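The structure appears right after this line, and notes come after that.
Note that one protein chain of the assembly has been removed; the remaining protein chains are unaltered in position.
Our next item is chain A:
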Amino acid sequence: MDSKEIGCGSCGADLLGEIERLRAEKEELESRIHLLEAQIKPGGAAEKDRSGNCSLSSLSCPQMNGATLSGLSPKMIHRYSRHLLLPDFGVEGQLKLSKSSILVVGAGGLGSPVAMYLASCGVGCLGIVDSDIVELNNLHRQIIHTEAYVGQSKVKSAASSCHAINSSVKLVEHREALQAVNALDIVSKYDIVVDATDNLPSRYMISDCCVLLDKPLVSGAALGMEGQLTVYNYNGGPCYRCLFPTPPPSTACQRCSDSGVLGVVPGVIGCLQALEAIKVASAVGEPLSGRMLLFDALSSRTRTVKIRGRSPLCPICGENAAFTRENFQSFDYENFTQSPMSDRSSEKLNLIPESSRITAIPKSMNIPLSNLEDKLSTIDSALKQAAQDSGKCASLFVVCRRGNDSQRAVDYLSKNGFPLAKDIVGGLQSWSQDVDHTFPSY
C-alpha cells in the first residue's frame, strides 16, 4: 500500500510533465495545420462548402469525402493530420484519396483489412461486393465481422464496420456475387479494383473486366501459411492472364475452406493490398506492378520477384486481343478454370483433406479416399470382426465431410467386393445437423 502512495506522488509529477509535452506538441501541430490550410485554400474562406459537394460528381458513386473544391475541410485536416504531415503523402495525397473510389471484391479474410483501412484512411467512395453470409468459422480471419452479424450479409456487416470507423466515407453495398453478367456495370463505377476473392474463376473474371475497363487491379491471395500480392493492369503492366494464360488444375488452387489458412496471413496480405490501393489512388510511390510479393509466414520471409511484362500475345490485353465486352459477358469462367466461383459448392475429389483428424463418428475408421484402394483388406477384417462381436452380419456405411467423396467411395467399394456398402447422404455436415447436434461441423 505504501509503495502505491509513493508511486502516485511521483506519478503525478510525471503526468504533469507529459501533459506539458503534449500541449507543446499540440500547439506545434496546430500551427503546422494552419500553415497547410493557408496553402491549400486561396482566400482561406472555403470552409462553408464543406458538405454537399458529393453531388458535383456525375458518377453514381460520389467521389468527394467532405473535401471542398479547393482542399480539405477543417474536420478532414484534423482527422487525417498524421497523413498530412507526411512529406511523401501530404495534402495532395489526401485530396486524391478523398476523390478516389475503390471497389473491394470479397468481404472475407483479405477484404476485411482492405475495407477497414480504406475506410479509415478516407477514400471518397468505398464499394464492397460479396454475396456471402457471415459464418462463425469466418471470424478467426475475417476481422471486419463480429459475432452479432453471424447469419447476416457480409457486405452489410462490413459496411456497418466501415461506417463505424469513418462515417464520412461514402459506402456502396453490392450484396451480390460479382459475375461476368454484372461485373462491367459495377466495376465501371470505380477507379480502382481490389481483388480479395477466394477462388480462381473470379480472379480471371476480375482481371479480364479490369482490362476491358482499364482499371488498375490490386490482387492479393492467401492460403495456408503463404500469401501473394501483385498490382495488375497498371501503367501498361501485365494482367493476370499474361502471367497465367492457362489456369492451373483445380487441385493446384485450393481454398481456405478446404486447406485451411492461418487467420493473420490473409490479414497481412489484405493490409498490403490496402497499402497498394492507397498508393495507386494517391499517386504516391511505386505500386507493385510487374512484381509479385511472396509472403511466407512460417519462415517470416517476404520476397519480391520481378514478373514478366505485358504479353503481346495475351488474349485479353495483348496487341491483337479481340476480347470484347460481349465476349466477356458470355465467357464461362467456371468452365475455363474447372472450378466453381462459390465456395459453397466447391467440393471436388481432391479437395478434401487427405486424412481428417478433425472429427470422427464413434466406431468409425478414417480412410482418405485416395488410400481406399490400399485399405480394402482392413475394411474386410473390420467387418468380419464386427460380425463376430455382434453375432449379426455387419453393415458398411461410408460418410465424408459433405457427401460427395462418400458417393465415390461407395461406387468404388461396390465394384470391389463390398456390394452392400451404403452412403450417408449429406456427409458429416448432415450428421451434425440431423443426427448429433453436438457433433462439430467444419
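Quick notes on this structure:
To be clear about the criterion, contacts are C-beta pairs under 8 Å (C-beta built on N, C-alpha and C of every residue); 3 or more make two chains touch, one makes a residue touch a chain; residues count from 1.
The criterion applied here is as follows: contacts and distances are computed from a predicted model.
Of "2-oxoisovalerate dehydrogenase subunit alpha", "Geranylgeranyl transferase type-2 subunit beta", "Molybdopterin synthase sulfur carrier subunit" or "small monomeric GTPase", only "Molybdopterin synthase sulfur carrier subunit" is the UniProt protein name of the chain excluded from the display.
Within the whole complex, the absent chain has one touching residue among A:83, A:174 or A:255, and that is A:255. From the set A:247, A:287, A:318 or A:403, the residue in touch with the chain omitted from the display is A:247, counting the whole complex. Residue-wise, the contact with the chain that is not shown comes from A:292, picked out of A:292, A:321, A:372 or A:394.
When the missing chain is restored to the complex, the residue among A:161, A:199, A:289 or A:432 that touches it is A:199.
The set of chain A residues touching the chain not shown comprises 106, 108-111, 196-200, 203, 220-224, 226-228, 243-249, 251-256, 259, 261, 266, 269, 292, 294, 296, 298-300, 303-308.
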